[in-house]
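Only a single protein chain was left out; the remaining protein chains are all shown in position.
The first chain written gets the first letter, and so on, giving A, B and C; residue counts start at 1 in each chain.
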Amino acid sequence: MRRVQFHETDAAGLVHFGAFFRYMEEGEHALWRAAGLSIAPAGSEIGWPRLSASFEYHRPLRFEDEFEIRMQVTAVERSTIAYRCILSRGDESIATGRLTIICVSKRPQEPLKTISIPPDIAARFRTVPEEQKR
Amino acid sequence: MRRVQFHETDAAGLVHFGAFFRYMEEGEHALWRAAGLSIAPAGSEIGWPRLSASFEYHRPLRFEDEFEIRMQVTAVERSTIAYRCILSRGDESIATGRLTIICVSKRPQEPLKTISIPPDIAARFRTVPEEQKR
Amino acid sequence: MRRVQFHETDAAGLVHFGAFFRYMEEGEHALWRAAGLSIAPAGSEIGWPRLSASFEYHRPLRFEDEFEIRMQVTAVERSTIAYRCILSRGDESIATGRLTIICVSKRPQEPLKTISIPPDIAARFRTVPEEQKR
Partner (left out) sequence: MRRVQFHETDAAGLVHFGAFFRYMEEGEHALWRAAGLSIAPAGSEIGWPRLSASFEYHRPLRFEDEFEIRMQVTAVERSTIAYRCILSRGDESIATGRLTIICVSKRPQEPLKTISIPPDIAARFRTVPEEQKR
């Protein structure tokens, strides 16, 4: 369970729509940790820039609301990983997000270059296809 | 022109993907001011929650990069406004965003309720259809 | 235990110094909840603007570091509450913060006005004087 913090609200009295992308990323990194990985280990020469990110908002969140972040891998391709993020409170859907990331090599002073996902990383994720919502 | 601030970067050395949604909203509110409006005047009983928001990322931004935020209304419906956001640096496209907002009445201690966009607000925006990129 | 999130880091590879103030506020609101209170219940006509806030930074935090937030009330005056915040990781001190807040009445369209702290709120907090660090 995640609780809404005050700095995540805005003057409309609700959680700012941009904060949901931080919630989705928290879910992503928790998913990697659950898979025995860090998405950004110290000194790594591999990075994961975002290709696309989106949210559809169904219900507002307010200060101190508690909600659940469920992050699922929907596809692992040669260089990309796609996720679905489901934010909910009890039976209520709060918002649904999508995120696609791409694997790059990053060396100091060199441009980012797309590479294949290392097999020992790809093998760690179980894919939940789009049809199967749970 | 908008300049990347240090607090918008992350440990990957790039602007955090979530910061782009703040850029898009800055463009939205500048568009409203250019139309002679504030999206959230003090004491207003009308609010504009977000229905959906997305970005496709084409090139990274780094600390102190300067870039342009171009926000356009693509559709005004009975209760919703849809925008396209184009972030660019010179001839380079940085990212393209979409945002759809909905008009609600908000009174203290009452749930949000969808209403028609007041005509004097709807009349202020010129729509740039999807086909016509500039 | 709180874990550093990626969006809290910056291009220096460390947690951004501004994020510590969000940590301190999270500790403050947890302290209120532990006292059976919310600092901002829905519809409340009392608010708690900040008079001053500071941090001294002793050690950096990095992505996925786990640390402890310890928030203590150091003084309750007629209209103000003062806190000390101790961030640590095991035996290591990460940073020490201070925060002073003031009780105001806030009504729609009226300026904020300093008021006495309601006795039933003041009575809920146990003060840990400055000398007594634990």
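A few notes on this one:
In this section, a residue touches a chain if its C-beta (ideal position, glycine included) is under 8 Å from a C-beta of that chain, and two chains touch if they have at least 3 such contacts.
All of these numbers come straight from a predicted model, not from anything done at the bench.
From the set C:35, C:53, C:75 or C:121, the residue in touch with the chain omitted from the display is C:53, counting the whole complex.
The missing chain lies against subunit B, touching residues 5-7, 22, 25-26, 29, 33, 38-40, 42, 62-64. The chain not shown here touches subunit A at positions 6-7, 9-11, 13-14, 16, 18, 42-43, 62-63, 108-109. Although one chain is hidden here, its contacts on subunit C can still be listed: residues 11-14, 17-19, 21-22, 25, 40, 47, 49-57, 60, 106, 112.
Assume only the chains that are shown with their structure count from here on.
Comparing the centres of all chains, each the average of its CA atoms, the largest separation from subunit C belongs to B. Annotation: 28 Å between the Cα-based centres of subunit A and subunit C. Mean C-alpha position of subunit B lies 32 Å from that of subunit C. For the pair subunit A and subunit B, the distance between C-alpha centroids works out to 22 Å. Looking at subunit C, residues 6-7, 42, 62-63 sit in touch with two or more other chains.
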